[in-house]
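Complex shown without one protein chain; remaining protein chains in place.
For reference, chains read A and B in written order, and residue numbers begin at 1 within each chain.
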Amino acid sequence: MNMKKLPMPTGKDIGHALLIGLWFMFLTFPLLVIKVNPGEQTVSWRWANMLWVGGASAAMALAGRLIVAHRAARAEHPSPKPGWFAVQSTLSQHFTPDRLWLLGGIIILIFLALPLMFSTYQVNIMTTALMYVILGLGLNIVVGFAGLLNLGHVAFYAVGAYTYGLLHLHFNLGFWIALPIGGLMGGLFGILLGFPVLRLRGDYLAIVTLGFGEIIRLVLVNWGDLTQGPSGIADIPRPGLFGLDLSLNQYLIYQYYLTVIMMFFTIFVVNRLRYSRLGRAWFALREDEIACQAMGINKTAIKLTAFSLGAAWAAMAGVLFAAKTTFINPDSFTFMESAFILCIVVLGGMGSITGVVLAALILMLLPEYLRAVAEYRMLVFGAVLVVLMIVRPSGLIPAIRRTYSAMR
Amino acid sequence: MDPLLTVSGLTMDFGGIRALDRVDFCVFPGEIVALIGPNGAGKTTVFNCLTGMHRSTSGQMVLTPTGRPQRRLHGLPPHRITAAGLARTFQNIRLFPRMSVLENVMVGRHCRTNTKLFGAIFRPAATVREEKETIAMCLALLGRVGLADQADEVAQNLPYGAQRRLEIARALATDPQLLLLDEPAAGMNPQETVELEALIVAIRNHGLSILLIEHDMKLVMRLAEHIFVMDHGRLIAKGTSDQVRRHPAVIQAYLGEEAADA
Partner (left out) sequence: MEYFFALLFSGLTKGAIYALIALGYTMVYGIIGLINFAHGEMYMIGAFTALIVSSVLSIYGLPLPAILLLAGLAAAIWTGAYGYTVERLAYRPLRDASRLAPLISAIGMSIFLQNYVLLAQTPDFVSFPRLVPEFAFLEPYSAIITSSGLMILVVSTLVMATLTLVIKFTRTGKAMRATAQDRKMALLVGINVDRIISLTFVTGSALAAIGGLLIASHNGQINFAIGFIAGIKAFTAAVLGGIGSIPGAVLGSYVLGLTEAFATGYVSSDYEDVFAFSLLVLILIFRPAGLLGKAAAEKV
C-alpha cells in the first residue's frame, strides 16, 4: 500500500513539463548556446546545449510533479510509517553504550591504520579533508548550535595561519608555540568583532561577518610591509617532533596523525559542549531568542562565547594549515572558502556532529577521486545548498537531542 | 506585610502612542492576582515592561523578595530580571520547539547553575553533580505539571495543553518569587482548564505569588484574590472579584456605553 508505484503521468503533467523545458531553453539561450570569442570577434553556436537543457529540465519537472503527486496521494491514505522517534529509539537500541564504544574503537582504528594502507599522496588528501572536518565542526558551534550565520569564518582561519606565518617570519617561533597563540588570537578577533555586531539581527550579522572576512583578506593583500602582500609567506616550518629529523614522507604521515588527534579532540570538545549547560543555552538561543532571554540567559554573553570559540577553533585550524602547506597567501582565504565550510555544516545537518564529519569527507574527497566532478564542484555546491534548504533543511544526518532522563 | 511587587506610575509610549498610562498595582506574597481587560488594553505590555522586553518610558517597578534586598527592575535586561525572581510564560507559546521536553525545563535552570566553558568541556566532579541535580529537579517539576512521561519527547510534538503546562514548568525552573502567566487557559478545553486551575493553586500553595492575564472570567473569578482591570492603557478598577464585577467602569469597558446606561 505505501509502496505504491509512482502514478502514470497524465497529459497535463507532460504538457507542464514541456513548458518548463521550453522556458529553460529560452532562459539559457544567450549564455549557454552562444559563445563569444572576444579575441577574434567571432561567435560560436552550441545548439546541442539547448537540447540538453530543455530535455533535462523537462524530465526533472515531470519527475518532481509525479513525486509531489505521489506524496499527496500517500498523505490521503496515511500508513503507519516509522516516525522520527521510532528511528531514534531503534538507533539507541542498536548503539547501547558498550556497542558505541566498539563502533568508536573501530573508527579510530581505521583512522590510525590509514597511512599503512594508502600512499602518502592519498594520506595527504585525507589530511586536508580532516582539516575541513575541524573547520566545519568549529563553524557548527556558531551556526549549528547558536544559530548565528557567520559568513566570515575564513577570516579567523586566516588569522590563525598568518599568526603562525608572521611569528615565524619576524620572531622565528615554531608550530607548538604558534598553535596556542593562534587560537588566542582567533578568539580575540572573535571577541573584537563579536562585541559590536552580535546585537544585530540574524541576516545583518551574516552580511557584517562577510564584510569583515573581506576586510581581513584585503588588509592581508595590501599591507605588504607586514604580510608580504599577495606573494604571501613561504617556507613556514612543519611542526617539530622532539627535534627529530624527518623525511618528507615521514612528515606527511606525522602531520596526518596530528590532524587526526586534533580532529578527535575537536569532536570530544564539541560533543561535551552540546550536552552542557552552555550547549543547551545555545540551542535555546537558536530556537527562540526572546524566550531564551526570559529564561535568565544573558544572550550577549553566550553569543560571544559561541562566536569566539568558533573563531579560536578556526584559527587553530589555520595554524595547522600553514604548517601543512608551508606557504600561505591571501588567495586561500576568499569568501568562497567560507561558503564552502558553511556548505559542509548545512549539508551535514546544522548542529549534528556525525553529519558534519561525513559531509566534510564527502565534499572534500569526492572531487579528488571523481575528476569529472571537480570541474563542476562549485556549481554542484551551490545547487546543493538550494536543494537542501528546500527538500531537507535538517541535512544528511539531522541533529538528535540526547535523552537525559536515563541519566538519573 | 510588604508587597512582593510594587508597580507605580508605569507608562509606556510607542512612538507617540501611549500604550500604558500611569499604571499602579501591587502583588503581595502568596497571592494570585489577575490582570484583566478587553483586547488591546495593554496587559501584555505590562508583562513586557516587567520582564524587561520593553523599556518603559517612566515609572517604578520594585521587587521585594522575602529575606532578600529590594530590586528595582526598571532598566534591567530580561535575564537579570529573571535572575531577580520574576518568570513568565507567553501568550503565544514560545517553547524551544526542537529541544526535548526535559531540556526545555533544564534551560530554565540556566540562571541558577554556573558551569562555564571549562566545566562543560572537562566535566569535573562539580559539573557532574550540578548536572545530576538539574536533571533530578527538572524531572520533579515535570512530574508536578503531569509531563513526567513525556520528558524525552520533542517539545513541538506535545499537544497544545501540554505545551502550556511545559511553559509553566520551564518558568518554575528559574526559581521565581513571582510567576507571570499570560493567558494560560487560552485555547484549552474545559477538562484542561480544570487541570490548569488545580496546577495554579498548587503552585501558589507552594509559596509563590502569581500574576495572571486571562480572558476566561469564570477561571479568574474562582482563582484571583485581587483583580486589576485595564482599558486603553489605564487601570480602571481594582478589588476583589465581587467588587470588580459590579464596578460600572468595568461593565462599560466590557459591554460598551449602552450596557452602562441601562
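The definition used in the following text is that contacts are C-beta pairs under 8 Å (C-beta built on N, C-alpha and C of every residue); 3 or more make two chains touch, one makes a residue touch a chain.
Fair warning: this is a prediction, and the values are worked out from it, not measured in the lab.
K.L.:
Please pick, from A:I290, A:L304 or A:I362, the residue that touches the omitted chain in the full complex.
P.N.:
A:I290
K.L.:
Quick one: say which of A:L135, A:V346, A:L363 or A:A399 touches the chain that got left out.
P.N.:
Only one of A:L135, A:V346, A:L363 or A:A399 touches the chain omitted from view, namely A:V346.
K.L.:
In the full complex, which residues of chain A touch the absent chain?
P.N.:
Per the touch rule, chain A residues meeting the hidden chain are 23-24, 26-32, 34-36, 38, 41-43, 49, 147, 149, 151, 196-197, 199-204, 206-208, 210-212, 214-215, 218-219, 222, 290, 335-336, 339, 342-343, 346, 375-376, 378-379, 381-386, 389-390, 393.
The working rule: only the chains that are shown with their structure count from here on.
K.L.:
Rounded to the nearest whole Å, what is the centre-to-centre distance of chain A and chain B, using the mean of the C-alpha atoms as each centre?
P.N.:
Computed value for the inter-centroid distance: 41 Å.
K.L.:
Please output the residues of chain B touching chain A within their complex, sorted ascending.
P.N.:
51-53, 77-79, 82-83, 87-88, 90, 94-100, 102-103, 106-113, 115-117, 119-123, 127, 130-132, 134-136, 139, 151-154, 170, 174
K.L.:
Which of the residues in chain A end up touching chain B in this complex?
P.N.:
Residue positions touching the partner: 84-85, 269, 272-273, 276-281, 283-284, 287-288, 290-299, 305, 309, 401, 403-405, 407-408.
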